[in-house]
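Presenting chain A:
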Amino acid sequence: MSPVIDPSFLTTGAEWRIGGAEPGAATEPASGFGNVLGEQLTKLTELQDGAAEASRALATGEATDPTAVVMAVERAQLAMQLAGQLRTKGVEALNDIFHTQV
Partner candidate 1 sequence: MGIFDALDISASGLIAERTRMDVTSQNLANAQSTGYRRQDVVLREAGGTFAGVLGRAIGAGAGQARGVEVAAVVTDEGAQRRVYDPGHPDADAQGYVELPNVNAVTEMTDLISASRAYEANITAMQTAKQMFSKTLELLR
Partner candidate 2 sequence: MDLFDTTQIALERALQGTSARQATLAENLANANTPGYVRRDVDFQSSLRAAMGEGKDAVERATWTTVADGSAPLRADGSNVDVEREGASLARAGLEHEALVSVIGARHHILRAAMGIA
């Protein structure tokens, strides 16, 4: 189950891709949901740390570009919301599976 929109844009800054695949690249078999969630959590932690670092620089007056600080924190916020949505959808999917009539 690969995500419809590849969230790696959050860290790499690459173009948003629909379908989750680079145009022309070979498609790989979809990795498990657990792997996807794990990756997202790692990226989430990185973003949170980056945002905290930038915020500290702003508080102590060392931030040379306040705009960059605001963007870093915004990215961290989006990543957190994405993680929340992934968790919600994952739980919903799980419930659907458990309630499937066999």
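Operating definition for what follows: a residue touches a chain if its C-beta (ideal position, glycine included) is under 8 Å from a C-beta of that chain, and two chains touch if they have at least 3 such contacts; residues count from 1.
If you want to know what made the cut, all candidates are chains of the complex that A comes from, given by their letters.
All values derive from a computational prediction rather than experimental measurement.
Candidates 1 or 2 all come from the same complex, and the one touching chain A there is 2. Of all residues in chain A, those touching candidate 2 in their complex are 48, 51-52, 55-56, 58-62, 66, 69-70, 73-74, 76-77, 80-81, 83-84.
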